[in-house]
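Every protein chain except one is present and positioned as in the full complex.
In this document, chain identifiers A and B correspond to the written order of the chains, with residue numbering beginning at 1 in each.
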Amino acid sequence: MTDEDPLKPTGIDAGSETTSDRDQYLRTEEIPETAPAADLDWRTRIAETIPSSRRTLTYLVAITIAVLWIVPFIGLFMASFRPLSEIIGGWWHVEGMSFTLENYYQAWDYSTAPMGRALRNTFIVTIPAVLVVMLLGVMAAYPFARFEFPLKTTLFFLILLVMAAPPELVAMGNYNALHEFGLFDTYMGLILIHIGWGLGWVILFLRNYLLGIPEELEEAARIDGASRYQIFRTIILPLSTPALVSVAVIQFTWVWNAFFFPLVFMRSPELYLAPQVLPLMTGRVQVEWGMIAAGSIMTMAVPVILFLLLERYYKRGMVAAVAD
Amino acid sequence: MTSIAMGGVSKYFDAGETVANYRLTLEVVDGEFLVFLGPSGCGKTTALRLIAGLEQPSEGAIYFDNERVDGRSPSSRNVAMVFQNYALYPHMTVAENIGYPLRVRGVPPDERDRKVEAVTTLLHIEDQVEKKPAALSGGQRQRVALARAIIREPSVFLLDEPLSNLDAKLRQEMRIELKRLQNELDITTVYVTHNQEEAMSMADRVVVMNQGTIQQVAPPQELYERPRTAWVARFIGSPPMNLFEGTRQNGSIDFGEAGAVELDSVVRAGETDDPVDTTPPEDGTTASVVTSDVQGEVALGVRPEDLTITTSRPTTGNVIEGRVDTVEPLGEYVLVNVTVNDQLVNAKLADGTVSRDERVYLTFDNDDAYLYDENGELVG
Partner (left out) sequence: MSLRDQLDAVIADTDRPYGLAVDRDKAIAIAVFLVPGLTLFTIFSVGPIAYSAIGSFYSWDTFTMEHFIGLDNWIRSFTDPLIVNWSNMRELQYPMGALTHNLLWVVLHVPASTFLGLAIALLFADLKGRRILRSMVFAGFTVPPIVIGLVLMFVYDPQAGIFNEFLRVIGQGHLVRNWTQSPQVAIYALIAGGIWVHTGFSMLLYSSALSAIDPSLIESAKVDGAGAWRRFWDIIWPLVKPVTAVVVIMGIIWVMRMFDIVYAAGGAAGGPNHAYSVLGIEVYRAAFRPQIDYGMAMVVALLQLFIVAPLALYIARMR
């Protein structure tokens, strides 16, 4: 028994005579809410908040890389607000910079196919293509996740095959088919093609998600007296909302960004979609960088803003679509 | 007001590769609390799902009262079920969960609200109705699941291990409450569990299942006092019954080095009770047949609480010799593990004065002994 070091173990018997139970056990009220102030002097506090020099370096490298990665977009953005002469001289020269919306007006009213109309066309095609794919996709995914039916494996294989196929492979058949149906060079034709093309991955993606919904919930609903359709509407649909949002964002981006399908199936300039118009702007003699930049910014703004708003769903969906 | 009858019901999975249930024949009387008890994988849950209509029998028939229901969907059977994980709809509030069975049946909202209020009051969850299931404790979820099951006054109430996700204290409380609720509502109830304490405390009758078949159907007390097979004997009780393996020889059971027990005394003791209603195919139940000079492997069953231990050899009664292996003082009682012919048996004692490796003598009354033949059937 020494008094110098209170933490020195006293041995199991030592307490029996010299210390009472009151010393050995603490009452709950004695436990402080936070660490005693004396233990945290200002020196250790500061050391904890300021990262080590190695850590600082990591941050510097990381931020530099991330900024470098978007430099081309920064250039595009700056070019869209500056007159052509300043762009040719280099958008990175910022002294004496002038600001103009002229490029946007020019792009909006671009003579061959005004961006205003092209953007409207893109919305007309994209929104139904996304909504219908979501509905039909989740409907078809449900039996894939829950039931056995004939040809299931074959259909599965076909879906995988279509997911691997390049869009060029379906272009010839669809070109002839749309002519056959009288839907060539119409909104409806392009919408249907996007739906048929997107359904494959959407079915597979939603099926994987639905597999994660406990079957017990559906059994409970069946016992509660719900029909298969009621179960789908009141249990499956609400529970797959996060996956449906992922589908919506990704499919929207895909359809909006698509260039090949409109290029092949939209031939009248009045029906041109925004991505289709952009390469037309490159012109013959002097590239109109300002107008191209403005048009590009307008076109990419929609999917990029959507991505930033629903970033979580987009990323999660992307990862799940390929990794699950 | 529903009774249930199952006749020769079998259920096979994986195109006949797996036998989940084999020829179950069973009646559940109107208003009865019946418990399916068995180890995991014994087919008790499948049996329940067959009654619910979540599975369809591969053969056999199921009747609710006089109506044949196999082949019908669960919704047309008017059954309610509580699942092991409660199966609460995570996207609905408690009130929406409880009202769901009425909603899909097209009950008008105001009537629905009235009934939801009534059952939530009955189950003391009226303060939780606006919450989502994720915000509830295990016990509250359990109550919501119960409320959802009883709200539409089902004719049959099915529960699949409903208490297994609760902690021990809560489980005990819910056990009492469930039993009370069932008494009040007087609904035919089928309850599945692997916990024998739950089964014994709540059941009017217990169905003990193993490997897809029924081992014994009996009220709890009878199950304890008269296990029909060695398997049931080993399954019921905590710790379960000891089965001393021996050979039948000239009117006594020989345990080798551990001694022998007179066969007459054990079997006669059995006869003082009601005659065993299951008739073993060959051996018969009468003492005359048993005591004849047939030889064979038998097992003598004695419950740990019926064994007493002495350190000196008693002169009368049934004596089996063994050596103390370990002594576990459990507070309430002392559990002594004794090695008898390389077999470990337990004895529950009020106090344990024996120590490890001590030679001891196990004694028991004739009334407390059960004899099982080589097929594991109760003989006496």
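One rule holds in what follows: contacts are C-beta pairs under 8 Å (C-beta built on N, C-alpha and C of every residue); 3 or more make two chains touch, one makes a residue touch a chain.
Just so it is clear, the structure is predicted and the values come from calculations on it, not from any experiment.
Out of A:107, A:130, A:247 or A:278, point to the residue that touches the absent chain in the complete complex.
If we include the chain that is not displayed, A:278 is the one touching it.
Which residue among A:62, A:97 or A:188 touches the omitted chain?
A:62
If you put the missing chain back, which residues of chain A would it touch?
Against the missing chain, chain A presents residues 58-59, 61-63, 65-67, 69-73, 75-76, 79, 87-92, 136-137, 139-140, 142-143, 147, 149, 155, 158-177, 179, 192-193, 195-197, 199-200, 203, 228-229, 232, 253, 256-257, 259-260, 263-264, 275, 278-279, 282, 287, 289, 292-293, 296, 299-300, 303-304, 306-308, 311, 314-315, 318-319, 322-324.
Heads up, the rule we're going with is that only the chains that are shown with their structure count from here on.
Can you give the whole-Å distance between the Cα centres of chain A and chain B?
That pair's centroid distance is 53 Å.
What part of chain B is in contact with chain A in the complex they form?
Residues 52-54, 73-75, 79-81, 83-85, 87, 89-91, 100-101, 103-105, 148, 152.
Given the complex with chain B, which residues does chain A contribute to the contact?
These residues of chain A touch chain B: 214, 216-217, 219-227, 230, 234-235, 238-239, 241.
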